[in-house]
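Every protein chain of the complex appears in place save one, which is left out.
== subunit A ==
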Amino acid sequence: MTAGTPVALRLQRCTDVESLDRVHLLLDELWSQLDDLDDTDRIGFELAVLEVAGNIVAHSRRGPEWSFDLAVQADSAVLQADFSDSGTPVRLDLSRVHMPDEMAESGRGLAMARAAVDELHHRPTADGNTWVIRRRRRRVRSAR
């Protein structure tokens, strides 16, 4: 597939920590459909997506019907991920997220996600929470 052909994939009703493997597999499928992917873009985007997925699994406050969905898309310019979860809506100030002390055993996830991509947004909604991740692609060969 060439750089100019957009790709969109979706994952629905993820319910537990084992769903992180499904997220990895979804990204593997995305990478397999992009033949001009820069390694740095892949590593940064995958890290941010998995950190946000991990944060949702670990911290989203949930009822018995709780789940999250993930949509990923790529075109010649941008890699984007859109999460939505059905947890209790919360307000997060991502501008206050920072990398903890180097000997800290936790608390790095969202700081790593922010550092790995160009944009990270969280928003509470009527039904839960949404997250948007965007990474502008660094090097793209021109499509022939």
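Just so it is clear, a contact is a pair of C-beta atoms (placed from the backbone, for glycine too) under 8 Å apart; a residue touches a chain by one contact, two chains touch by 3 or more; residues count from 1.
Just so we're on the same page, contacts and distances are computed from a predicted model.
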Determine which name in "B(O/a)3-type cytochrome-c oxidase subunit 1", "Anti-sigma factor antagonist", "Carbon monoxide dehydrogenase large chain" or "Carbohydrate ABC transporter permease" the UniProt entry assigns to the undisplayed chain of the complex.
-> "Anti-sigma factor antagonist"
Which residue of A:Val7, A:Leu47, A:Val78 or A:Leu92 touches the chain not shown here | A:Leu47
Extract the touching residues of subunit A with respect to the undisplayed chain.
-> 17-18, 20-21, 24, 39-40, 43-44, 46-47, 50-51, 54, 57-58, 99, 102-109, 111-112, 115-116
